[in-house]
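Here it is, the structure in full.
A single protein chain has been removed from this complex, and every other one stays in its place.
By written order: A, B and C. Residues from 1 in each chain.
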Amino acid sequence: MKHMTRKATRHINQNEGLIFEKSSPGKAAWKLPPLDVPEVDTAKLLGKSERKDLGHMPEVSEIEIIRHFTRLSTWNYAIDLGMYPLGSCTMKYNPRVNESVSRIEGLANGHPYQPAKISQGAMRIMKTLSDCLIEITGMDAITLQPAAGAHGELTGLLMVRAFHESKGNARKKILIPDSAHGTNPATAATVGYAVENLKSNDRGMVDVAALAAQMNEDIAALMVTNPNTLGVFEQEIHKIADLMHEKGGLLYMDGANMNALVGKVRPGDFGVDVMHLNLHKTFSTPHGGGGPGSGPVAIKKILEPFLPTPVVVTKSDGTMAFDYNRPQSVGRVRAFYGNFGMFIRALAYIFANGPDGLRQTTEDAVLNANYIRKGLEGVYDLPYETPSMHEVVFSDKIQSKKGVKTMDLAKRLIDYGFHPYTTAFPLIVPGALMIEPTESEPKEELDLFIEAMKSMAEEVEEDPQFVLDAPHNTRISRLDETLAARKPVLRWTPEKV
Amino acid sequence: MKHMTRKATRHINQNEGLIFEKSSPGKAAWKLPPLDVPEVDTAKLLGKSERKDLGHMPEVSEIEIIRHFTRLSTWNYAIDLGMYPLGSCTMKYNPRVNESVSRIEGLANGHPYQPAKISQGAMRIMKTLSDCLIEITGMDAITLQPAAGAHGELTGLLMVRAFHESKGNARKKILIPDSAHGTNPATAATVGYAVENLKSNDRGMVDVAALAAQMNEDIAALMVTNPNTLGVFEQEIHKIADLMHEKGGLLYMDGANMNALVGKVRPGDFGVDVMHLNLHKTFSTPHGGGGPGSGPVAIKKILEPFLPTPVVVTKSDGTMAFDYNRPQSVGRVRAFYGNFGMFIRALAYIFANGPDGLRQTTEDAVLNANYIRKGLEGVYDLPYETPSMHEVVFSDKIQSKKGVKTMDLAKRLIDYGFHPYTTAFPLIVPGALMIEPTESEPKEELDLFIEAMKSMAEEVEEDPQFVLDAPHNTRISRLDETLAARKPVLRWTPEKV
Amino acid sequence: MRYLPKSPADRDAMLKAIGVRSIDDLFSPVPAEYRLARDLKVPRQMAESEIVDWFKQRSKENGDDYTSFLGAGAYFHYRPVVIDALVQRGEFLTSYTPYQAEFAQGTLQAIFEFQTMISELTGMDLANASMYDGSTGAAEAVMMAVRITGKSSAVIARSLHPEYREVLQTYATHQGIPLKTVAYADSGRIDLKELEGTFTDDTACVLIQSPNFFGTIEDVEAIAEIAHKKGALLIVSIAEAVSLGIVEPPRAADIVAMEAQSFGVPLGFGGPYCGVLATKDKFVRQMPGRLAGQTLDKNGKRGFVLTLATREQHIRREKATSNICTNQALVALMVNIFMTVYGKVGLRELAKQNLAKTAYAADQFGKNAKVLFGGAPRFNEFVAQTSEDPAAINSRLLGHKIVGGLPLKKFYPELGNAALWCCTELTTRSIIDTAVGLVAESERSVRSMKETEEVAL
Partner (left out) sequence: MRYLPKSPADRDAMLKAIGVRSIDDLFSPVPAEYRLARDLKVPRQMAESEIVDWFKQRSKENGDDYTSFLGAGAYFHYRPVVIDALVQRGEFLTSYTPYQAEFAQGTLQAIFEFQTMISELTGMDLANASMYDGSTGAAEAVMMAVRITGKSSAVIARSLHPEYREVLQTYATHQGIPLKTVAYADSGRIDLKELEGTFTDDTACVLIQSPNFFGTIEDVEAIAEIAHKKGALLIVSIAEAVSLGIVEPPRAADIVAMEAQSFGVPLGFGGPYCGVLATKDKFVRQMPGRLAGQTLDKNGKRGFVLTLATREQHIRREKATSNICTNQALVALMVNIFMTVYGKVGLRELAKQNLAKTAYAADQFGKNAKVLFGGAPRFNEFVAQTSEDPAAINSRLLGHKIVGGLPLKKFYPELGNAALWCCTELTTRSIIDTAVGLVAESERSVRSMKETEEVAL
């Protein structure tokens, strides 16, 4: 342990094996009520379809399960423990009231097929959230069905495609800036579009001249992220929109960075035709170690006929219903209605904030990013000097001269008690350090972060090898990812005796 | 870090200041609904009783509160993290379903004074628990009112006193073995009795001959713990009871160690007249860092007239009610009906176990203690060779030759990832290591514990100073208790500027 | 049994290691005649789903959909959800008393913060880690005053919670502490005249409650002056902690015995709650209960430990300041989090809402019934006298899923048809109006009945 900041200290932590290693025949954590109907002869009922053995499934007791997962949990970092500045991920506070209301019995136990008469509560939640999100984005209509951002992209591009098809030509390509997230091109491919790369200019923004040159009637849409993945607002966004529209193309916005805009700027006002939101980013639903998310897609009027089915509608008697009768719909993108549990949480977040809170949230997010930028300017290389919104992207240019790369710095940052920033994205910045603090960080935590980042930079000068060997303070040292990929071990198997 | 077992490793852990150090005017974690009645002029309503300032109360946001307490929590050890072998404390698994059912709305929000008509659920819980505990102890009646073990002792001795008073002589003294817990003599004093010490024999048990000699008509009761604090069952318990009863005395049993008996032996069957239970020990309600507890007192018929008021009774129409009309009652020992939330948890525990589970639990508790005893015999001194029930008491006799005391060993045990045993109790064992594993420990955890204890004993031989300097692996090193007591700082005050 | 982490093979291996043949061998110390040869007669082992169903059923029998005007020592305030989210963390929930400080700094720092906030709110120098509840805390405070002053009797206000008085009576009897009770005046406050006359040379303390059982705020300074003049201590019991947001704390008191349930603790049919004692620095060594104190580790880092243990039973046995051991730690943590959530500004605003709702309700009730004790300020409770027995009115309110105020006949027969009504920030205007409407109806019908009777005469 070389430098040590005021942020963290080492402490004793429990080891824990795999659950299978704790299993022993006869232990059990379950108990069923007595059967109140006649027992059945499973062999007779199922014949050769009867399963005889469940293999290596574990047999453990309840206390062991509590300990197993409690111990495991202590090996994780989390927002609840401190700043989690993963760029593009918007790791903001996940309010506990969201968790609480999502577990209210009639909502948690609602069956997706229960009669409309006893589904009014759920539909009202969906409708209210839809209305709020439409207002926030400045769009005209929305679907809540997609399960995550990438799924939203898929849904959005399906609507783009359906729109063009309705005009007689599906078109061939999607334009995607080189700074875009990997899901953008991957999604375009899934919808059967070819991807055409759009180079960023030296300010890290869409090169409008290049766009004008590239745009033609083969191009179905441009997928732009705004603010883009550098945290930079596309100042010529309306020009971009106009260029697209002139040639009959549509403007898709990846809304991953809406946390920079809510209550301050509305994509619908600056020319966007279709966009997705990430409720698990901007609207505070928890990331849960990788999901679930929710990726509603908001659209302009022209795309409304193509919304996935069903759509929640208010009937003339004021009750709500699902409308399945939408002949131009792109179809379903998943079973049922989407990640409903996330709708509850996002709506609770909006209620807790109100218009004033939402605006203040955005302001604080931008304030925090700029404070970090100011604090680290000069210490780390800033590849684009364009003003930052809610995140700032540095590079490891200075440190890599000593052989220390962004990933090495990230590992060392763990020793300081911080989750690292996003590494190796956006691709236009070699060795990127993509830092998004969100509004949830107090000044105190930001100061500790800046202190840690500076201290690390000094360490690189003094003893680069020490940084390369990081992390030093974790229960496990740096893991061999190459080994993992070369000889994949993707499940436990009992040792041969 | 010298020896390191397979139990634990060091890992990065967050620092955190006092909440007051995070406070800043204008931050808030609260929000009230709009007032739906007219605003009031507080000065006019309250006059000079109006408070103008809340001093140094903190002002922080919700995320800071979540982080504050989450970070703090990671500095604690807990049953959920591993074995917690505090002797006499019965640190067993606290089932999660107990927490869940205690929060069901109608139970959690029930007001103690709501009409009987809408209190039947709560009373039924009290009655069902009472019936179960009476059956488990083999006694005749019970009060659930006491808030903890010591409060149960108080209630029990109040009934003892009332009993004797009803016979015309309250008597003067309570006999208490030298191995007893501190609450026993302290309680006797609170009820206005003098304490007379009863020496244990060389097997660690009540010296029956001495008792026969000491017992006389001045003595109101003997407070015995069975199994006693050495974990030893008082084999001559019925003789003890007879000796007491012959001279008109009563036998009080401290039920702290009921985890050794439930389903196997009933105090009511071996002559006990009055006893308390600790729901927070035997019946799995959580310790919560020191409380709350619940200390029901079970009694024989002869003491029933003296129960605290109110008593839950079943009326002729089958509904339940509180009976306040008990002229011989000792009175109330607390407001309302006791720690009702703990009744729910204890009853859920009894339901989850059933008769077979309760018995198996006791057997496993005794099995675990004896397994540890066997594993550590010879390594640590065993002052009494009498068979152990649910706990085993070693001493630091061997290690103290190297200057290492039980408390030093305890601190070193923390480095190994275990919470220490109970130190410095019972008083009849100088340098005691009082180990109660409970039934909740798997063999694996016991083996790790034995390994750690053995390893520690080796360290004492090899490098006693290293053990004296423990803990080494915690975020904070050994704390100066003398300093704390000499110049008590019992609250935060802002630094003078 | 699903909580038990052992397989039959584990048990066998362990028995073998111990060197016994069967588990029964380990129970051989128990004389055979006391070993239970049958199953306990308790309900059979239940599935978790059955347990949950059983308690849900009990919840339904327990008025889970009623709105209530009950206070009287147990208050229904909103509990921010972060409280349960945090206290259910296993690290807090399943840890013991922090005897091993290095492995319990979380609990210890939290207690230290709790002590600080309670001191701050009550206007005292220090506070302990918790007592069982407000009633036992008050009794312990009286015993503490007896130890401090060396005097042996106590004076208590009749406007102290009647059940607290009962508890004190129970404790005091065997401590040889004679108790005298002082009546309340027309204002609802303690009768100062009577109080003055009650003191003797042997009076160790006077114990009052403020806001008292009727919701009336006492003139603490005046009472303190009288007590101190007579060489007695003043103990103030506070049953409604939220009052501290807007009511001047009893700074003139020597000991404050508080029930902190209002601060984030569920009503829970009466417990567990959170008693706590606060006092002056000079009395610390007579304080019962646990205390967390600040200290340093070997490297000079700040840390916290349980301290001044020589007051306690595990060290001093029969000479301890109290027999208390297990306290209400996790409940104190709820209180702690609640105080932290509302903090300096929120507690005041919360108290103001309570005040406003109650003022409105008392006003409305006053138009129909007789609201007593108007002569002194009140917090969030008031006493209303009706023509009809309040129990009868309440049973009609029950039909509207409303639990009316607490009928006082049992505790204060002299007040006749009086009931104690409580409003908190959760009491809506519309529910107040409904209740007032029903009270008004009762008054009207009594009146018309009387008129009929008069006519009949």
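Everything below uses one rule, namely that a residue touches a chain if its C-beta (ideal position, glycine included) is under 8 Å from a C-beta of that chain, and two chains touch if they have at least 3 such contacts.
Just so it is clear, the structure is predicted and the values come from calculations on it, not from any experiment.
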| item | value |
| --- | --- |
| Chain not shown: contacting residue from A:Ala189, A:Ala213 or A:Val313 | A:Ala189 |
| Touching the absent chain when the full complex is considered, from A:Ile12, A:Met139 or A:Val232 | A:Val232 |
| Residues of chain B in contact with the chain not shown | 24-33, 59-64, 66, 70, 96-97, 99-100 |
| For chain C, the residues touching the chain missing from this view | 47-49, 52, 78, 80-81, 85, 88-89, 425-426 |
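Here is the rule we use: only the chains that are shown with their structure count from here on.
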| item | value |
| --- | --- |
| Maximum centroid distance from chain C, chain identifier (CA atoms) | A |
| Euclidean distance of C-alpha centroids - chain A vs chain B, Å | 46 |
| Euclidean distance of C-alpha centroids - chain B vs chain C, Å | 21 |
| Interchain centroid distance [CA atoms averaged], chain A/chain C, Å | 46 |
| Shared-contact residues (touching 2 or more other chains) in chain A | 31, 61-64, 66, 70, 96 |
| Multi-chain contact residues (two or more partners), chain C | 2-6, 10, 45-46, 48, 50, 82, 85, 90 |
